[in-house]
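Only one protein chain is missing from this complex, and each of the others stays in its spot.
Chain IDs A, B and C follow the sequence of writing; residue 1 opens each chain.
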Amino acid sequence: MVNLIAKSPCHGILPITIGSVTLSEEDVGVIHSVSPYKGQKKALSVAMKSAYGMAYPAANRSAGKAGARIVWFGHAQAMLMGPEPNRELSELAAVVDQTDAWAVVRLEGPAVEDVLARLVPVDLRSTSFKRGHTARTLLFHMSASVTRVGEKAFQIMVFRSMAHTLVHDLKRAMEGVASRS
Amino acid sequence: MRFSGLRVLKEGLTGNKGWTPHWRDPQPKVEYDIVIIGGGGHGLSTAYYLAKEHGLTNVAVLEKGYIGGGNVGRNTTIVRANYFLQGNSEFYSHSLKLWEGLEEDLNYNVMHSQRGIINLFHSDGQRDAAARRGNMMISQGDDAILLGRDELKEMVPYLNFDDLRFPLYGGLYHPRGGTARHDAVAWGFARGADQRGVDLVQNCEVTGIDVENGVVRGVQTSRGPIRAKKVAMVAAGRSGQVAAMAGMRLPIESHVLQAFVTEGLKPCIDHVVTFGMGHFYISQSDKGGLVFGGDLDFYASYAARGNLPTVETVMEAGMALMPMIGKAKVLRSWGGIMDMSPDGSPIIDRTDIEGLYLNCGWNYGGFKAVPGSGNVFAHLLATDRYHENATGFRLDRFRTGRGIIDEEGKGSQHNLH
Amino acid sequence: MRISCPFCGERDRREFYYRGAAVDLERPLPGAGADVWDAFVYLRENPAGETRELWYHEGGCGAWIVVTRNTVTHEILRTEHASEARS
Partner (left out) sequence: MRIDGKGLIDRNSPIEFEFDGVSYSGYQGDTLASALLANEQRLMGRSFKYHRPRGVLTAGSEEPNALVTVGQGGTQEPNVRATMQEIYSGLSARSQNRWPSLNFDLLSVNNLAAPFLGAGFYYKTFMWPKSFWEKLYEPIIRRAAGLGALSGQNNSDKYESAYAFCDILVIGAGPTGLMAALIAGRAGADVILADENTLMGGRLLAETDAVDGKAGHIWVDEVLDELRAMDNVRLMTRTTVSGAYDQGTFSALERVLHHTNDRPDGAPLETYWRISAKRSILAAGALERPIAFRDNDRPGIMTAGAVRAYLNHWGVSPGRNITIFGNTNDIHRTARDLLSAGVHVAAVIDSRHDAPLSDDYQVLRGAQVCGSAGRTGLESITVRRASGEDRIHTDCLAMTGGWNPSVHLTCHMNGRPVWDRELAAFVPSPDAVPGMIAAGACNGAFSTAACLRQGIESAKATLTALSLKTPNVSAPDAENAPYEITQLWSVPGRGRAWLDFQNDVTVKDVKQAATENFRSVEHMKRYTTQGMATDQGKNSNVAALAILADATGRGIPETGTTTFRPPYSPIAIAAFGAGAEGSGFKPQRFTTSHHASVARNAPMIEAGLWYRPSYFPKQGETTWRQSCDREVNMVRQAVGVCDVSTLGKIDIQGPDAGAFLDFVYTNVFSTLKVGRVRYGLMLREDGYVMDDGTTARLGENHYVMTTTTAGAGDVMKHLEFVHQGLRPDLDVSFTSVTEQWAQFAVAGPKSRDLLDELIEETIDDESWPFMACGSVQVLGIPGRLFRISFSGEHAYEVAVPASYGASLFDVLSERAEALGGGLYGMEALNVLRIEKGFITHAEIHGRTTAYDVGMGRMVSQKKDCIGKTMSERPGLEEAGRERLVGLKPIGESKQLLAGAHLYNEEAEPVRTSDQGYVTSVCYSPTLETMLGLAFLADGPERYGEIVKMVDHLRGVTTLCEITNPVFFDPDGGRVRG
């Protein structure tokens, strides 16, 4: 029997480095969206805390531990990245496998904020967007999730099918910023 | 005074001292047969045709600002008859025919330029839709030519045939479509109406509509009450406020539509080109400016100004479609207040109040309709019968579902057009 | 134009989709009659001034929002989540 071979969304197009900024694909493990059922948000948060050490995130916030991250993903949704969701979670929330639905990349380097300022209509400077902050917003024409995961590092997620456009748009911005330094 | 080349020559030789006002500034009378609320293109053209075709000259046009100060003076000047639904098709065809005789009729050069309009399409499905449209245009007696990609390239080689995000399959060409000098249209109708005895009353805001026992009696204005046997509401984006004075609510929302003009440039775009995938349309004015626009800002507004996301979307479409205009610089942007109807088509009808008539819902397409709208509305006002080319613009069509005219197929609900 | 999303905070208008008058929240019962339905789907106050309207944070958190806004000045006076604005 043949085996199916898995291919990541940015296979063959990343990593790239332009100027001081590097764009690479992230392997965050499995990804599940968690949408709490009516009145279950608190219970869900407790369950998550005990299972993964991370509560259900407040709006615009994310939390990370070794190999696990929870990212607020919408008015009624968060993304659990890394661990497999347990059964209790499925009782308290709609849990949907999204492992293959998103292109997840890491953008890192001294000028990373300048690069994102070319595409994202949110103030991502460290004065207002600190580590652990996350935003559902746009990246040029795409719906995106942007999370600061380091001093000069962001995790960006867009629909898997748009991986090429993501790289195209980021590359263009990276070139523009690099040319100024 | 009659305008002509000879007159321009004579005046030029005598120091241009003989020119006279294009219209009077009369004091409003206490009573008129018909009062028209709104001195925009549609109101002025209604007055003109009332006088010219129906001999009704005891008519006043009441304008709260200056005539032609609304959308007729702030649009992208496109004139066309390329509709494909019953109701619209015959009406715009009728309007285009009026355009074609307008200079002679008005003795005013409105610079109607039939330079041709090309509607682009980008897929087989869109070609089919264009064909449906073109076939309707021809069956109505208008002109349409389906262009393949090669023919299109010959006519408008500057489009992005290489790597446009939505590849060019061809275009529907409407040779009799074109543009006109927008202000001149308002002024020409104003002068024509004035010459026939209509009173154009500027700086006269209507503040109330007098209705007694379901019958209209006149209006209250900033310049005093005026009695009228019939009152015609032609207030475009302000229709909602005017109708509210008569206790009516309309199926209308007012939105802002922005448009743009660049600095003057030597001729580079000879047609009107429309790019549906980018909600973008462009032509070049006789002064050399590229005149173009896009979609609504998409929020209710009376501010006559827009915001940047729409500006950018429009420019992006321009850059996608014709990257050769990249170095043209936008000189001015402006916004108009659009009276958006749920199905994207107008309303020309009586109301439940006797003697009160309504003409609105022109969405973002009122300019080309100016002669036709005034013509058929005058017919309705004068005869109380629908003009044969305007039987479809009923106010009750939303209530009954009969004859909804949704050209775009987006739905007959608010904010889809 | 910037709109305060009750979840995300102030964001650029480009992230939002506009639906129209918040009348849309007051859906009549099926048997309410033609006039009521006509008024619900079609007739609008269309005020030059303050109005309540529905926006969707499409390029953001996916919340439907009721925005109280002035259509003449574009001033935004209040925003709230649609499910709360109902009650």
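Just so it is clear, contacts are C-beta pairs under 8 Å (C-beta built on N, C-alpha and C of every residue); 3 or more make two chains touch, one makes a residue touch a chain.
This is a predicted model, so every value here is computed, not measured.
S.K.: Using the whole complex, pick out the displayed chains that touch the missing one.
M.R.: Counting the whole assembly, the omitted chain is in touch with A, B, C.
S.K.: Determine which one of B:Glu263, B:Asp352 or B:Asp384 touches the chain that has been left out.
M.R.: For the chain that is not drawn, the touching residue is B:Glu263.
S.K.: Taking the full complex into account, find the residue in B:Asn71, B:Ser89, B:Ser341 or B:Asn375 that is in contact with the omitted chain.
M.R.: Among B:Asn71, B:Ser89, B:Ser341 or B:Asn375, only B:Ser89 touches the chain that is not shown.
S.K.: Determine and list the subunit B residues touching the chain excluded from the picture.
M.R.: Residues of subunit B in touch with the missing chain: 3-5, 7-9, 12-13, 15-16, 19-25, 65-66, 68-69, 73, 86, 89-90, 103-104, 107-115, 122-125, 127-136, 138-141, 144-146, 158, 160, 162-167, 178, 181, 183-184, 187-188, 202, 262-268, 278, 284, 286-288, 303-305, 307-308, 311-312, 314-320, 323-334, 342, 397, 399-404, 406, 408-413.
S.K.: List the subunit C residues touching the unshown chain?
M.R.: 1-3, 10, 12-13, 17, 19, 24-25, 27-30, 32, 34, 37, 41, 54, 56, 58, 62-64, 73-76, 81-83, 86
S.K.: Tell me where the left-out chain touches subunit A, residue by residue.
M.R.: For subunit A, the residues touching the absent chain are 1-9, 18, 33, 35, 37-38, 76-77, 94, 96-102, 117-118, 120-123, 125, 127-128, 140-142, 159-165, 168-169, 172-173, 175-176, 178-180.
Definition applied: only the chains that are shown with their structure count from here on.
S.K.: How many angstrom lie between the centres of subunit A and subunit C, each centre taken as the mean Cα position?
M.R.: Going by mean C-alpha positions, subunit A sits 30 Å from subunit C.
S.K.: Using mean CA coordinates as chain centres, what's the subunit A-subunit B distance in Å?
M.R.: It comes to 48 Å between the two C-alpha centres.
S.K.: Which parts of subunit C, given as residue numbers and ranges, touch two or more other chains?
M.R.: 12, 14 - these are the residues of subunit C that touch more than one other chain.
S.K.: Show me the residue ranges of subunit C that touch subunit B in the complex, using the header's touch definition.
M.R.: Contact set of subunit C toward subunit B: 1, 12-14, 17-21, 34-35, 38-39, 41-48, 51, 53, 69, 71-74.
S.K.: Considering the complex alone, what residue numbers of subunit A touch subunit C?
M.R.: For subunit A paired with subunit C, touching residues are 59-60, 74-77, 121-122, 135-138, 143.
S.K.: Any idea which subunit C residues touch subunit A in the complex?
M.R.: The touching residues are 7-9, 11-12, 14-15, 57-63, 81.
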